[in-house]
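The complex appears here without one of its protein chains, the remainder shown in place.
Here the chain labels run A, B and C in written order, and each chain numbers its own residues starting at 1.
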């Protein structure tokens, strides 16, 4: 049952890749990229993942009054990034819920994995969780990501 | 005339002092504080200057629908701040207009002046300049800051 | 054995509290504090925890050539912080290793818990883990935090 439920809402979307450059603003006096900067990079990846699917967050905030808020995040820092590095942010939908997404994200420099994260994002309307807009759900199911539970 | 006008709206308020600490987040790989971090420090100084006078920006945004927006800023960087430094942000009202403030601000470490800035801030309602709320103007005139033009 | 090992390096230090204010810089267009800003707040808490024990990170970087780097972080976002809020960052040493610390940290507004995090920090010399300086270990054992393994 439990595993069925998991399977029911498990979805493995296409991996989205965003290239970005490390600038002064991202570094700290240790000479490395400041650890919280990685979260900014991951958020850029999720925003572009969503844009690739046809959705802009400013529009969703205005239209459906929905904002996406991170509610849980786990990140492992595996190696340092430094000034001038070109990084790749890989973003993949891990799980799709009624009002939430779980993302699996990786930060790479070339082949080297610098960070790996699991990020749970919830859709909010005001201060309450809100079902994802139908057109977004539909869009995600079109790529095989949103499988409705068939078990019953 | 011109100088009269200038005098009419010139005002020299009390100097507000805010102490703050430099953290990792404020530095960059050069080992110094990142230049844009000084602008964050200055903005904290202006926010506390306003709070000392009884006004909170979140409340003004909700109540009078007024937000304060920087529209011009000049800053001289005179010396480096580094990790763990204790800094003082001095904020003084230089000029009070109908819908705007000009601030003179200084960043110090002990006696050493690290930066000096002139910052013009305008009050906006939606996207248009808005007269400062009467209670704020009144509060500032009480400290001798808001001199109405006497020229006529 | 495993649990003995865990106990051997388990340590529960005093809770350190840092009060801080939310400024414009910390917020985003959703009206809330940007999620990565919480990591900046947590890092301020750890830096002040360390300073309270007599250690400054700039000095450690210069002297012992040791920098502290986050290598794992899990954070739950439990409620929104907003502009002008006064927050409290609670920092407590959870585990002390030979070259690492585990911290348990909480972000509060009054009694309301807005975030809870587990943060693993490793000491690095160049790019390799380094034993914590003896004076720091000694200082932490003085407050009962660094229990050497007695098991053998």
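Heads up, the rule we're going with is that a residue touches a chain if its C-beta (ideal position, glycine included) is under 8 Å from a C-beta of that chain, and two chains touch if they have at least 3 such contacts.
These numbers were taken from a predicted model, which means no experiment stands behind them.
Enquirer: Among the options B:75, B:99 or B:130, which residue touches the chain absent from this view?
Expert: Of these options, the touching residue for the absent chain is B:75.
Enquirer: What residues on chain A make contact with the chain left out of this view?
Expert: With respect to the unshown chain, the touching residues of chain A are 21, 23-25, 40, 43-44, 47-48, 51, 56-59, 61, 82-84.
Enquirer: Using the touch rule from the top, list residues of chain C that touch the missing partner.
Expert: 24-25, 27-32, 34, 36, 82-83
Enquirer: Which chain B residues touch the hidden chain?
Expert: With respect to the unshown chain, the touching residues of chain B are 29-30, 32, 35-37, 39-40, 43, 58, 61, 67, 69-77, 80, 127.
Going forward, only the chains that are shown with their structure count from here on.
Enquirer: Measuring between Cα centroids, which chain is at the maximum distance from chain B?
Expert: A
Enquirer: Just curious, how far off is chain B from chain A if you go by their C-alpha centres, in Å?
Expert: Going by mean C-alpha positions, chain A sits 37 Å from chain B.
Enquirer: How many Å are there between the centre of chain A and the centre of chain C, using C-alpha atoms for each centre?
Expert: Measuring from centre to centre gives 26 Å for this pair.
Enquirer: Tell me, which residues of chain C touch at least two other chains?
Expert: 40, 43, 58, 61
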